[in-house]
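See below for the structure under consideration.
One protein chain is absent from this view; the other protein chains keep their places.
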Amino acid sequence: MLEVSNLACSRGDHSLFTGLNFSLGAGELMQVQGENGSGKTSLLRTLCGFMQPVAGEIRWRGESVKELAEAYFSEMIYLGHHNAIKDELNALENLQISTGLAGCEVDDKESLAALRRMGLRRREHLPVKVLSQGQRRRVALSRLLIGNVPLWILDEPLTALDVGAVDLMQELIGEHLSKGGMVIFTTHQPLQVAGVTTKQLMLS
Amino acid sequence: MNKLSLLGLLVTIIRRDLLLAMRRRSDVLTTLIFFVMVVSLFPLGVGPELDMLRKMAGGIVWVAALLSSMLSLGRMFSADYLDGTLEQMLLAPQSLSVLVLGKILAHWMLSGLPLVLIAPVLGLQFDMSPDALLVMVLMLLLGTPILSMIGAIGAALTLGLRGGGVLVSLLVLPLCIPVLIFGAGAIEAVNTGMTIVPHASLLGAMLLVALAFTPWVTAQALRISME
Partner (left out) sequence: MSINWFKYSAPSTFYHLAGKLIPWFAVPAAFLFVVGLYIGFFVAPPDAVQSEAYRIIFIHVPASILSMFIYLLMAGYAALGLIFNTRLSSMMATSLAPTGALFAFISLWTGALWGKPMWGAWWVWDARLTSELILLFLYLGFIALQASIDDPRRADRAGALLAIVGSVNVPIIYFSVKWWNTLHQGSTIKFTGTSMHIAMQQAMFITLAACWLYVIAVSLARVRSIILERERATQWVSELQEVRS
(Lines give C-alpha, C1' and ligand atoms only; values in the text may rest on other atoms or scores of the structure.)
Protein backbone atom coordinates (compact mmCIF):
# COMPACT_ATOMS: atom_id res chain seq x y z
CA MET A 1 0.00 0.00 0.00
CA LEU A 2 2.99 2.23 0.63
CA GLU A 3 5.41 2.22 -2.27
CA VAL A 4 8.62 4.14 -2.46
CA SER A 5 10.53 4.27 -5.74
CA ASN A 6 13.89 5.77 -6.50
CA LEU A 7 13.81 8.04 -3.48
CA ALA A 8 16.68 10.43 -2.90
CA CYS A 9 16.95 12.77 0.04
CA SER A 10 19.40 15.43 1.05
CA ARG A 11 20.00 17.54 4.08
CA GLY A 12 21.16 21.06 3.35
CA ASP A 13 23.15 20.67 0.20
CA HIS A 14 24.58 17.23 0.82
CA SER A 15 22.94 14.00 -0.17
CA LEU A 16 21.80 11.39 2.38
CA PHE A 17 20.70 8.51 0.20
CA THR A 18 19.67 7.87 -3.38
CA GLY A 19 17.79 5.27 -5.35
CA LEU A 20 15.78 3.91 -2.44
CA ASN A 21 13.05 1.38 -3.30
CA PHE A 22 10.73 -0.49 -1.01
CA SER A 23 7.11 -1.28 -0.37
CA LEU A 24 5.06 -1.93 2.71
CA GLY A 25 1.81 -3.85 2.61
CA ALA A 26 -0.95 -4.70 5.05
CA GLY A 27 0.24 -6.63 8.06
CA GLU A 28 3.90 -5.86 7.42
CA LEU A 29 6.46 -4.52 9.84
CA MET A 30 9.55 -2.72 8.59
CA GLN A 31 12.57 -1.55 10.50
CA VAL A 32 14.81 1.16 9.06
CA GLN A 33 18.40 0.65 10.03
CA GLY A 34 21.56 2.59 9.55
CA GLU A 35 24.27 4.43 11.40
CA ASN A 36 23.73 7.76 13.07
CA GLY A 37 23.35 10.42 10.43
CA SER A 38 22.52 8.00 7.64
CA GLY A 39 19.12 9.55 7.18
CA LYS A 40 16.73 7.31 9.09
CA THR A 41 14.81 10.16 10.64
CA SER A 42 14.95 12.09 7.39
CA LEU A 43 13.45 9.14 5.57
CA LEU A 44 10.58 8.90 8.02
CA ARG A 45 10.03 12.63 7.85
CA THR A 46 10.02 12.49 4.07
CA LEU A 47 7.39 9.77 4.24
CA CYS A 48 5.34 12.18 6.33
CA GLY A 49 5.68 14.94 3.80
CA PHE A 50 7.68 17.31 6.01
CA MET A 51 10.62 17.20 3.62
CA GLN A 52 10.42 17.05 -0.13
CA PRO A 53 12.60 14.36 -1.64
CA VAL A 54 15.21 15.41 -4.15
CA ALA A 55 14.08 12.66 -6.48
CA GLY A 56 11.72 9.72 -6.54
CA GLU A 57 8.13 9.09 -5.57
CA ILE A 58 6.12 7.99 -2.58
CA ARG A 59 2.82 6.37 -3.37
CA TRP A 60 0.00 5.46 -1.02
CA ARG A 61 -2.61 3.09 -2.42
CA GLY A 62 -1.18 3.77 -5.84
CA GLU A 63 -1.49 7.54 -5.75
CA SER A 64 1.26 10.05 -5.20
CA VAL A 65 1.40 11.20 -1.61
CA LYS A 66 1.94 14.76 -2.73
CA GLU A 67 -1.39 14.84 -4.54
CA LEU A 68 -3.27 13.00 -1.83
CA ALA A 69 -2.05 15.36 0.87
CA GLU A 70 -4.81 15.40 3.47
CA ALA A 71 -6.31 12.11 2.32
CA TYR A 72 -2.96 10.51 3.05
CA PHE A 73 -2.64 12.24 6.42
CA SER A 74 -5.99 10.84 7.52
CA GLU A 75 -4.59 7.34 7.12
CA MET A 76 -1.33 7.70 8.96
CA ILE A 77 0.06 8.55 12.37
CA TYR A 78 3.57 9.84 12.98
CA LEU A 79 5.33 9.73 16.30
CA GLY A 80 8.73 11.34 16.29
CA HIS A 81 11.32 12.20 18.87
CA HIS A 82 9.06 14.81 20.41
CA ASN A 83 6.07 13.63 22.38
CA ALA A 84 3.84 16.38 21.02
CA ILE A 85 2.10 16.88 24.34
CA LYS A 86 1.59 20.03 26.34
CA ASP A 87 3.13 20.22 29.80
CA GLU A 88 0.38 22.37 31.19
CA LEU A 89 -2.39 19.97 30.30
CA ASN A 90 -3.13 16.63 31.86
CA ALA A 91 -2.95 13.31 30.06
CA LEU A 92 -6.65 13.12 29.30
CA GLU A 93 -6.77 16.66 27.91
CA ASN A 94 -3.65 16.01 25.86
CA LEU A 95 -5.06 12.89 24.30
CA GLN A 96 -8.41 14.46 23.50
CA ILE A 97 -6.79 17.53 21.99
CA SER A 98 -4.31 15.53 19.93
CA THR A 99 -7.07 13.46 18.44
CA GLY A 100 -9.22 16.56 18.09
CA LEU A 101 -6.55 18.31 16.07
CA ALA A 102 -6.30 15.21 13.95
CA GLY A 103 -9.95 15.69 13.16
CA CYS A 104 -11.65 13.21 15.47
CA GLU A 105 -13.70 13.90 18.51
CA VAL A 106 -13.34 11.25 21.16
CA ASP A 107 -15.33 10.94 24.35
CA ASP A 108 -13.94 10.60 27.85
CA LYS A 109 -14.72 6.91 28.12
CA GLU A 110 -12.66 5.94 25.12
CA SER A 111 -9.76 8.23 26.04
CA LEU A 112 -9.59 6.96 29.59
CA ALA A 113 -9.66 3.40 28.35
CA ALA A 114 -6.73 4.12 26.05
CA LEU A 115 -4.72 5.80 28.79
CA ARG A 116 -5.39 2.95 31.18
CA ARG A 117 -4.32 0.40 28.61
CA MET A 118 -1.06 2.34 28.36
CA GLY A 119 -0.57 1.93 32.09
CA LEU A 120 -1.52 5.42 33.18
CA ARG A 121 -4.29 4.50 35.57
CA ARG A 122 -4.63 7.11 38.34
CA ARG A 123 -2.46 9.50 36.37
CA GLU A 124 -4.94 10.61 33.75
CA HIS A 125 -5.75 13.89 35.46
CA LEU A 126 -2.31 14.96 36.54
CA PRO A 127 -0.58 17.73 34.58
CA VAL A 128 1.87 16.04 32.31
CA LYS A 129 4.80 18.01 33.64
CA VAL A 130 4.80 15.96 36.83
CA LEU A 131 5.00 12.68 34.96
CA SER A 132 8.26 10.93 34.22
CA GLN A 133 9.78 10.77 30.74
CA GLY A 134 8.56 7.23 30.30
CA GLN A 135 5.04 8.15 31.36
CA ARG A 136 5.01 11.10 28.97
CA ARG A 137 6.05 8.77 26.18
CA ARG A 138 3.13 6.53 27.11
CA VAL A 139 0.76 9.49 26.84
CA ALA A 140 2.13 10.21 23.37
CA LEU A 141 1.80 6.57 22.37
CA SER A 142 -1.79 6.35 23.60
CA ARG A 143 -2.79 8.16 20.42
CA LEU A 144 -2.11 4.94 18.56
CA LEU A 145 -4.97 3.26 20.35
CA ILE A 146 -7.50 5.75 19.15
CA GLY A 147 -8.32 6.19 15.52
CA ASN A 148 -8.10 3.35 13.10
CA VAL A 149 -5.36 4.48 10.81
CA PRO A 150 -3.52 1.80 8.86
CA LEU A 151 -0.05 3.34 8.66
CA TRP A 152 2.11 3.91 11.72
CA ILE A 153 5.39 5.77 11.24
CA LEU A 154 7.32 5.55 14.48
CA ASP A 155 10.71 7.14 15.11
CA GLU A 156 12.27 5.46 18.13
CA PRO A 157 9.00 4.74 19.90
CA LEU A 158 10.61 2.84 22.74
CA THR A 159 12.69 5.75 24.04
CA ALA A 160 12.41 6.11 27.83
CA LEU A 161 10.08 3.14 28.14
CA ASP A 162 10.60 0.48 30.77
CA VAL A 163 10.49 -3.23 30.08
CA GLY A 164 6.78 -3.51 30.77
CA ALA A 165 5.98 -0.72 28.38
CA VAL A 166 8.21 -2.22 25.68
CA ASP A 167 6.28 -5.48 25.96
CA LEU A 168 3.03 -3.54 25.75
CA MET A 169 4.21 -1.75 22.62
CA GLN A 170 5.17 -5.00 20.97
CA GLU A 171 1.73 -6.32 21.82
CA LEU A 172 0.01 -3.24 20.42
CA ILE A 173 2.00 -3.39 17.22
CA GLY A 174 1.14 -7.05 16.89
CA GLU A 175 -2.56 -6.30 17.26
CA HIS A 176 -2.32 -3.49 14.75
CA LEU A 177 -0.59 -5.72 12.21
CA SER A 178 -3.12 -8.48 12.61
CA LYS A 179 -5.90 -6.00 11.83
CA GLY A 180 -4.25 -5.24 8.51
CA GLY A 181 -2.24 -2.24 9.62
CA MET A 182 1.41 -1.59 8.80
CA VAL A 183 4.28 -0.14 10.76
CA ILE A 184 7.59 1.37 9.72
CA PHE A 185 9.93 2.30 12.52
CA THR A 186 13.44 2.94 13.71
CA THR A 187 14.75 1.91 17.06
CA HIS A 188 17.92 1.62 19.08
CA GLN A 189 16.38 -1.01 21.31
CA PRO A 190 15.33 -4.43 20.11
CA LEU A 191 11.73 -4.61 19.06
CA GLN A 192 10.21 -7.94 18.19
CA VAL A 193 6.65 -8.86 17.52
CA ALA A 194 5.63 -12.43 18.09
CA GLY A 195 4.96 -14.33 14.92
CA VAL A 196 5.96 -11.53 12.58
CA THR A 197 9.14 -11.28 10.56
CA THR A 198 10.44 -7.74 10.47
CA LYS A 199 11.47 -6.51 7.06
CA GLN A 200 14.80 -4.72 7.23
CA LEU A 201 15.69 -1.60 5.31
CA MET A 202 19.31 -0.68 5.40
CA LEU A 203 20.38 2.90 4.71
CA SER A 204 24.02 3.39 3.91
CA MET B 1 -15.65 8.90 18.03
CA ASN B 2 -16.82 11.13 15.23
CA LYS B 3 -15.24 13.40 12.72
CA LEU B 4 -14.92 17.08 13.49
CA SER B 5 -16.20 19.72 11.15
CA LEU B 6 -13.90 22.57 10.16
CA LEU B 7 -15.69 24.84 12.60
CA GLY B 8 -15.29 22.24 15.32
CA LEU B 9 -11.59 22.07 14.51
CA LEU B 10 -11.32 25.85 14.75
CA VAL B 11 -13.05 25.86 18.11
CA THR B 12 -10.81 23.05 19.38
CA ILE B 13 -7.60 24.86 18.59
CA ILE B 14 -8.81 28.18 19.95
CA ARG B 15 -9.97 26.57 23.18
CA ARG B 16 -6.68 24.76 23.48
CA ASP B 17 -4.60 27.90 23.09
CA LEU B 18 -6.77 29.85 25.50
CA LEU B 19 -6.61 27.01 28.00
CA LEU B 20 -2.83 26.91 27.75
CA ALA B 21 -2.64 30.66 28.21
CA MET B 22 -4.87 30.50 31.27
CA ARG B 23 -2.50 28.06 32.88
CA ARG B 24 0.40 30.33 32.11
CA ARG B 25 -1.02 33.74 32.69
CA SER B 26 2.14 35.83 32.71
CA ASP B 27 2.43 35.93 28.92
CA VAL B 28 -0.76 37.88 28.46
CA LEU B 29 0.13 40.38 31.13
CA THR B 30 3.63 41.15 29.90
CA THR B 31 2.35 42.30 26.51
CA LEU B 32 -0.19 44.53 28.18
CA ILE B 33 2.32 46.03 30.58
CA PHE B 34 4.72 46.69 27.74
CA PHE B 35 1.98 48.51 25.85
CA VAL B 36 1.15 50.72 28.79
CA MET B 37 4.81 51.46 29.44
CA VAL B 38 5.58 52.45 25.87
CA VAL B 39 2.60 54.79 25.72
CA SER B 40 3.68 56.38 29.00
CA LEU B 41 7.21 56.90 27.75
CA PHE B 42 6.18 59.36 25.07
CA PRO B 43 5.10 62.20 27.33
CA LEU B 44 8.33 61.70 29.23
CA GLY B 45 10.15 62.10 25.97
CA VAL B 46 8.28 64.98 24.36
CA GLY B 47 6.97 66.93 27.32
CA PRO B 48 3.58 67.08 29.03
CA GLU B 49 1.77 69.86 27.12
CA LEU B 50 -1.71 68.50 26.63
CA ASP B 51 -2.27 70.27 23.33
CA MET B 52 0.63 68.51 21.69
CA LEU B 53 -0.12 65.20 23.36
CA ARG B 54 -3.71 65.32 22.25
CA LYS B 55 -2.60 65.65 18.65
CA MET B 56 -0.06 62.88 18.95
CA ALA B 57 -2.19 60.51 21.01
CA GLY B 58 -3.58 58.46 18.13
CA GLY B 59 -0.18 57.92 16.59
CA ILE B 60 1.45 57.08 19.90
CA VAL B 61 -1.14 54.49 20.82
CA TRP B 62 -0.90 52.91 17.39
CA VAL B 63 2.88 52.72 17.37
CA ALA B 64 2.81 51.21 20.83
CA ALA B 65 0.20 48.68 19.68
CA LEU B 66 2.42 47.78 16.74
CA LEU B 67 5.46 47.27 18.92
CA SER B 68 3.55 45.23 21.49
CA SER B 69 2.18 43.00 18.74
CA MET B 70 5.65 42.45 17.36
CA LEU B 71 6.92 41.51 20.77
CA SER B 72 4.24 38.91 21.32
CA LEU B 73 4.61 37.26 17.92
CA GLY B 74 7.43 35.00 18.98
CA ARG B 75 4.99 33.18 21.21
CA MET B 76 2.57 32.28 18.47
CA PHE B 77 4.25 29.16 17.23
CA SER B 78 7.42 28.66 19.23
CA ALA B 79 5.96 26.67 22.11
CA ASP B 80 4.22 24.28 19.75
CA TYR B 81 7.32 24.06 17.62
CA LEU B 82 9.53 23.12 20.53
CA ASP B 83 7.39 20.31 21.91
CA GLY B 84 6.48 18.78 18.57
CA THR B 85 2.81 19.74 18.55
CA LEU B 86 3.30 21.95 15.52
CA GLU B 87 4.61 19.15 13.36
CA GLN B 88 1.56 17.09 14.28
CA MET B 89 -0.58 19.98 13.06
CA LEU B 90 1.20 19.78 9.73
CA LEU B 91 -0.14 16.25 9.50
CA ALA B 92 -3.71 17.31 10.11
CA PRO B 93 -6.13 15.42 7.92
CA GLN B 94 -8.10 18.59 7.60
CA SER B 95 -6.88 21.94 6.49
CA LEU B 96 -3.78 23.28 8.18
CA SER B 97 -5.03 26.74 7.27
CA VAL B 98 -7.98 26.30 9.62
CA LEU B 99 -5.66 25.38 12.50
CA VAL B 100 -3.43 28.34 11.71
CA LEU B 101 -6.43 30.67 11.61
CA GLY B 102 -7.45 29.35 14.99
CA LYS B 103 -4.01 29.98 16.43
CA ILE B 104 -3.96 33.51 15.01
CA LEU B 105 -7.39 34.28 16.47
CA ALA B 106 -6.39 32.89 19.85
CA HIS B 107 -3.19 34.93 19.73
CA TRP B 108 -5.18 38.05 18.95
CA MET B 109 -7.57 37.39 21.79
CA LEU B 110 -4.62 37.15 24.15
CA SER B 111 -2.40 39.91 22.80
CA GLY B 112 -4.48 42.25 20.66
CA LEU B 113 -7.84 42.37 22.38
CA PRO B 114 -6.42 43.40 25.78
CA LEU B 115 -4.77 46.37 24.07
CA VAL B 116 -8.08 47.38 22.53
CA LEU B 117 -9.73 47.21 25.93
CA ILE B 118 -7.13 49.22 27.80
CA ALA B 119 -6.52 51.80 25.08
CA PRO B 120 -9.38 54.11 26.14
CA VAL B 121 -7.87 54.40 29.60
CA LEU B 122 -4.57 55.44 28.09
CA GLY B 123 -6.38 57.79 25.75
CA LEU B 124 -7.74 59.63 28.75
CA GLN B 125 -4.17 60.25 29.86
CA PHE B 126 -3.76 62.18 26.65
CA ASP B 127 -6.98 64.12 27.06
CA MET B 128 -8.55 62.64 23.96
CA SER B 129 -12.14 63.58 23.25
CA PRO B 130 -14.85 60.91 23.60
CA ASP B 131 -15.27 60.82 19.83
CA ALA B 132 -11.59 60.25 19.36
CA LEU B 133 -11.60 57.52 21.99
CA LEU B 134 -14.45 55.73 20.26
CA VAL B 135 -12.78 55.94 16.88
CA MET B 136 -9.52 54.73 18.39
CA VAL B 137 -11.15 51.67 19.87
CA LEU B 138 -12.93 50.89 16.62
CA MET B 139 -9.77 51.24 14.56
CA LEU B 140 -7.75 49.16 16.98
CA LEU B 141 -10.47 46.52 16.90
CA LEU B 142 -10.23 46.35 13.12
CA GLY B 143 -6.47 46.77 12.94
CA THR B 144 -5.00 44.57 15.67
CA PRO B 145 -6.27 41.34 14.07
CA ILE B 146 -4.55 42.43 10.84
CA LEU B 147 -1.34 42.93 12.80
CA SER B 148 -1.66 39.44 14.27
CA MET B 149 -2.29 37.97 10.85
CA ILE B 150 0.57 39.66 9.04
CA GLY B 151 2.72 38.94 12.06
CA ALA B 152 1.83 35.28 11.84
CA ILE B 153 3.55 35.08 8.47
CA GLY B 154 6.68 36.60 9.98
CA ALA B 155 6.50 34.33 13.01
CA ALA B 156 6.14 31.28 10.80
CA LEU B 157 9.07 32.25 8.59
CA THR B 158 11.39 32.87 11.53
CA LEU B 159 10.50 29.72 13.47
CA GLY B 160 13.42 28.51 15.51
CA LEU B 161 15.86 31.16 14.31
CA ARG B 162 18.23 33.18 16.43
CA GLY B 163 17.65 36.90 16.23
CA GLY B 164 14.33 36.49 17.97
CA GLY B 165 11.86 39.31 18.15
CA VAL B 166 14.00 41.81 16.30
CA LEU B 167 14.14 39.78 13.10
CA VAL B 168 10.37 39.24 13.06
CA SER B 169 9.83 42.95 13.62
CA LEU B 170 12.18 43.83 10.77
CA LEU B 171 10.21 41.61 8.46
CA VAL B 172 6.72 42.49 9.58
CA LEU B 173 6.75 46.19 10.48
CA PRO B 174 7.08 47.48 6.89
CA LEU B 175 4.09 45.37 5.91
CA CYS B 176 2.03 46.80 8.78
CA ILE B 177 2.59 50.42 7.81
CA PRO B 178 -0.69 50.78 5.89
CA VAL B 179 -2.60 49.64 8.96
CA LEU B 180 -0.78 52.25 11.03
CA ILE B 181 -1.44 55.00 8.51
CA PHE B 182 -5.15 54.39 8.24
CA GLY B 183 -5.67 53.53 11.86
CA ALA B 184 -3.96 56.62 13.21
CA GLY B 185 -5.28 58.69 10.32
CA ALA B 186 -8.82 57.99 11.39
CA ILE B 187 -8.20 59.38 14.86
CA GLU B 188 -6.76 62.52 13.37
CA ALA B 189 -9.69 62.79 10.99
CA VAL B 190 -12.18 62.72 13.80
CA ASN B 191 -10.15 65.33 15.65
CA THR B 192 -10.36 67.66 12.69
CA GLY B 193 -14.04 66.94 12.17
CA MET B 194 -13.67 64.87 9.02
CA THR B 195 -15.31 61.59 8.20
CA ILE B 196 -13.66 58.32 9.10
CA VAL B 197 -15.56 56.27 6.56
CA PRO B 198 -12.65 55.89 4.13
CA HIS B 199 -10.29 54.80 6.90
CA ALA B 200 -12.72 52.38 8.44
CA SER B 201 -13.70 50.84 5.14
CA LEU B 202 -10.09 50.49 3.99
CA LEU B 203 -9.12 48.88 7.26
CA GLY B 204 -12.17 46.65 7.06
CA ALA B 205 -11.24 45.66 3.53
CA MET B 206 -7.68 44.89 4.61
CA LEU B 207 -9.06 42.78 7.44
CA LEU B 208 -11.16 40.72 5.06
CA VAL B 209 -8.32 40.25 2.61
CA ALA B 210 -5.98 39.28 5.42
CA LEU B 211 -8.55 36.78 6.74
CA ALA B 212 -8.83 35.24 3.33
CA PHE B 213 -5.13 34.92 2.56
CA THR B 214 -2.91 34.97 5.61
CA PRO B 215 -3.88 31.56 7.06
CA TRP B 216 -2.92 29.84 3.84
CA VAL B 217 0.30 31.85 3.38
CA THR B 218 1.23 31.20 7.01
CA ALA B 219 0.59 27.48 6.53
CA GLN B 220 2.98 27.49 3.58
CA ALA B 221 5.53 29.40 5.62
CA LEU B 222 5.22 26.81 8.40
CA ARG B 223 5.83 23.99 5.96
CA ILE B 224 8.89 25.79 4.65
CA SER B 225 10.26 26.33 8.14
CA MET B 226 9.61 22.81 9.32
CA GLU B 227 11.48 20.95 6.63
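The chains carry the letters A and B, assigned in the order they are written, with residues numbered from 1 in each.
As a convention for this text, contacts are C-beta pairs under 8 Å (C-beta built on N, C-alpha and C of every residue); 3 or more make two chains touch, one makes a residue touch a chain.
These figures come from a predicted structure and were not determined experimentally.
Note on the undisplayed chain: of the listed residues B:Val38, B:Leu157 or B:Ala200, the one touching it is B:Leu157. From the set B:Met56, B:Leu90 or B:Leu167, the residue in touch with the chain omitted from the display is B:Leu167, counting the whole complex. In the complete complex, the hidden chain is touched by one of B:Val38, B:Leu71, B:Ile187 or B:Ala221, namely B:Ala221.
From the options B:Phe77, B:Phe126 or B:Phe182, the residue with contact to the unseen chain in the full assembly is B:Phe182. Chain A meets the missing chain through residues 12-14, 52. Those residues of chain B that touch the chain absent from the view are 153, 157-158, 161-163, 167, 170-171, 173-175, 177-178, 181-182, 185, 206, 217, 220-221, 224-225, 227.
Throughout what follows, only the chains that are shown with their structure count from here on.
Against chain B, the residues of chain A that register as touching in their complex are 48-52, 70-71, 73-74, 76, 78, 80-89, 93, 97-107, 110, 146-147. Contact residues of chain B toward chain A in the complex are 1-4, 8-9, 12-13, 16, 19-20, 23-24, 83-85, 87-95, 99, 223, 226-227.
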